[in-house]
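Below: one structure in structure tokens.
The complex is shown incomplete by one protein chain, all other protein chains being positioned as in the whole.
Lettered A and B in written order, each chain numbered from 1.
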Amino acid sequence: MSAYAGHLLEIRNVGKTYGSGPKATHAIDDVSFAVEDREFVCVVGPSGCGKTTLLKCVGGLLRPSKGQVLLRGKPVTSPPEEMALVFQEYGRSLMPWASVRNNVLLPLRHKALGRKERRALVEEALDAVGLTRFIDHYPWQLSGGMQQRVAIARALAYQPSILLMDEPFASVDAQTRADLEDLVLRVREEFAVTILFVTHDIDESVYLSDRVVVLTQAPTEVKEIAEVDLPFPRDQIATKELPDFTQLRGHIYRLIRREHVEPAEDLATATATKGEQE
Amino acid sequence: MTTTFSELWSMMHTHEFWAGFAHTVRGWALGLGIATFLAVPTGILLGSSGFANRAFRVPVEFLRPIPSAALIPLLFLTLGTTLRSEVFLAAFGAFWPLLVQTIYGVRDIDPVAIDTARSFGVGSFERLYRIKLPSAVPYIATGLRISSNVALILAFTAELFMGVPGLGQMMNVAESFGLTVQVYALAVATGFLGLAIYVVFSQLERRALRWHPSHRLDAA
Partner (left out) sequence: MNRKAYNAAAVAAEIAVPVALLVAWQAWTVHANDPRFPRLSTILVQFRELWLFSEFNLHVVPSLERIGLGFGIAVVLGIALGVPLGLSRWGRIIAMPHVEWWRAMPPPALLPISIVLLHSIGNRQKVAFIAFFCLFPILLNTIDGVRGIDPALLDTARSYGIRRFERIRRIVLPGALPQIFAGLRTSLSLAVIMMVLTEYFSSSSGVGYVLLISKNTLQLAPMWAAIVLIGVLGYLLNLALILVERRVLAWHRGWRAAVVQ
């Protein structure tokens, strides 16, 4: 792949509206930001602000009503080969009739690879997430956290350069979540991937990322993009004890809380209010 | 095609047509009614008692697949070509799907609901009619939809093959006289009856299913 001088991933004035006329739902109004190579960018926002819709647009599963998503300068119109998507509902994205191995194998089947190569990729990916022992089990024989790791392994075996993750750890318990967060950080290092990570957990967003994109309430725009200067490697205890961490999370929390306190009632009021705020 | 409908239309002005129609409906209703009356309590009994369920499993599994149609000659020779044969046939056929569905319904209860009731000291019988029965209702509704269809088929079959009065018998007579258009018209009429029954019972089923949290797969 030839080197591209500009941003790896650019989200330019993306909006998505469902329906039309007075009953239209503006899931996203106008969102713009960029992601550089090997960055870890988190997207947070109040509930219902269209985070999943945004990620689906970026991933090429939905066509934006306005604006564009550019990957290395080229518009994304369908799921690009370099991107892999990990959903929140791990159980529902894994095929219950196939073993863990065959689930991870699925995205590789149509890639031009030999059988040996595919096997190797599958085993390497499962090793990276620590599930080698369960390679021939069925997904429903595994716990929630393990199933999510299978989904991550599947994304890894696909060898994407960009990983899109939609609240992947929202449905697991706190301790498993901590393990999975560290896993994702390791994966980013080992496999040199760029990660765009949607979450509603503010602590998580600060812990994991290089930058945090904070969204507004619907109709959604980018409220602020915060730089996360915390040192790597991150640690669940040490990093979270740093004063910078506390300050950052407090700042983002306040941004989001303010969104909740002034709910936008309709587009007109929201635009007017925003106009005043600027 | 149009001749069929015009034939049907003119038939609908005759007394005989509606008499036959009524006979079929009567046979269907009696058969379905008896089947329901027998199947639901039996289903509840077999569903709620693991012991009874196991004890009667083999006979049920063996009798269930017997096609009611196979009983036609037997009925012909025993009960004769009367309404009784038609009702027996319809009831026999309609009994099994309803029984099976009722048993499923009584057994497919969320164990959490039962445990909660037990922890509140709700007695065995009360658990049955407060929790198990309401939970079984959607299944019974599904069973009724299936059984109502089966009952109609069998009622009609009895008329067609045994000459019990009704639409089926009329069709048999028309066919033997070579009155093809009448045959078609009667088929259309029967189709409409079948459709009407289907619509009524599937609406009932839909309502019964509406509040039921899931025997769908997205329980999570």
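Of note:
By our rule, a contact is a pair of C-beta atoms (placed from the backbone, for glycine too) under 8 Å apart; a residue touches a chain by one contact, two chains touch by 3 or more.
Being a predicted model, the structure only gives us computed values, none of them experimental.
Of the options A:31, A:49, A:71 or A:84, the residue whose C-beta touches the omitted chain is A:84. Of the options A:96, A:130 or A:250, the residue whose C-beta touches the omitted chain is A:96.
The hidden chain makes contact, of the residues B:30, B:44, B:144 or B:171, with B:171.
Contact residues of chain A toward the unshown chain are 56, 59-61, 78-81, 83-85, 87, 89, 92-98, 106-107, 109-110, 138, 140-141, 158.
One chain is missing from the display, and on chain B it is touched by residues 50-51, 54-59, 61-63, 65-74, 76-78, 149, 152-153, 156-157, 160-161, 167-168, 171-172, 175, 180, 183-184, 186-187, 190-191, 194-195, 197-198, 216-220.
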